[in-house]
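Showing chain A:
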Amino acid sequence: MILIKIFFFPGLLFLMTYALYLQWFDRKVYARMQNRVGPPLFQPVADFLKLLSKQTIVPSSVQEQGMFWILPLISFAAVATSFLFIPVTASGPFYSFPGDLIIVAYLLTLPTLVLALAGWISTTSYSIIGGIRCLSQLFSYEVPFFIALLVPAIAVNSWNIATIATHLPHLVATHPLYMIPLALAFFSGLIALQGKLERKPFDIPDAETELVAGPFTEYSGRLFALFRITLDMEMVVGISLLSAIFLGGANPLMGIPGFVMFLIKTLFVAFLLAAIKSATARIRIDQLISFGWKILAPVSIVALLLQITMINL
Partner candidate 1 sequence: MDKQIILPIGPQHPLLKEPVHFRFSIEGEKIVEADIRLGYNHRGIEKAAESETYIQDLYMIERICGICSMTHATNFAHAVEEIAKVEVPPRARYIRVIVAELERLHSHLLWLGVAGHEIGFDTFFMVAWRDREVVMDLLEGITGNRVNYGINKPGGVRKDISDAQRKELQKGMDILEERIRYYQKVALEEPTFIARVAGIGKLDKEIAISHGAVGPTARGSGITYDVRRDLPYSAYGEIPFNVITSDRGDVLGRTIVRIGEMLESINIIRYAVEHLPEGPLAARIPRRIPAGEATTRYEAPRGECIHYVRANGTEVPDRVKVRAPTMANLVSIRSTLLNQEVADIPIIVAAIDPCLSCTDRTLVLLSNKQSSEITTWAELRKKSLAKTKRLL
Partner candidate 2 sequence: MVKKIDIASNQIREHFSGWIKTGELKLLSTISGYQEEGNIFIVYHCVNNEGAVDVRTSVPLAQPVLPSIVPVLPAATLYEREVQDLLGVRFEGHPDPRRLVLPEDFPDNVYPLRKDYVVNKEK
């Protein structure tokens, strides 16, 4: 029974299919906003299978061959485990314990570090610069993301995602004033998630017009497929985390309608991310860091302070 939960429903298989679906959804919305037709439904699956069948080439100049192989697996595992703590159906996540919000936030940072390491190991100038950019980008969005996660935690006064998801809507109903800090936190969390997933305004590491593919340049075949699916799964985890703690996940309804509610909310958040992606140009690394610290961090701190004062009132 447990194995089924881990590998099938709220676990790996559902995560991967939903990741591929969200990738399609994101590309379709992005295309329609640009007045284009967009990819057919099975395009992501086709890409994934095609990459799996391609030959995996490891450049000779790479000294640590073993590390080169393991890195994609590490980030894949990190993202897969983090999904187990997210409440997909109203009956709660697969496993939850009081501090799982912190665990998920930590596991979501791991892939970025792994990506920077991958860029460093593959020794070509493009991937080194890509790796360096990955790291320097990490500092600018990590702090606002954590603070944004704290605001609902403080409102509900617990670190457990499931309890936040269930109690937040009642709380907001009773104290409408909480809407302001929560809205601010949701906004900065959304922008920070866009940075974490390295999407359009912040896709500086793998800016294809400059660095070909940044850290991914030397990866090919199965390894590259693994990295790509990890990025999509990270998007699913990030979006469902945000929709769980801010929009209440699946809680008002039980059973199947609860699950459908979860889907609707995550698709709504995905739509927002795709809109941001199509509305902005890629900014430079120094602008990103100044944006992160001058605008994003203050907004989330203000939200936090507001939330704290409101609790004590």
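These made the cut because all candidates are chains of the complex that A comes from, given by their letters.
Brief remarks follow.
Quick note on the criterion: contacts are C-beta pairs under 8 Å (C-beta built on N, C-alpha and C of every residue); 3 or more make two chains touch, one makes a residue touch a chain; residues count from 1.
What you see is a predicted model, and the numbers here were worked out from it, not measured in a lab.
Note on chain A: across the options 1 or 2, its touching candidate in this complex is 1. For chain A in complex with candidate 1, the residues that touch the partner chain are 33-36, 61, 123-126, 128-129, 200-201, 203-204, 207-210, 212, 278-287.
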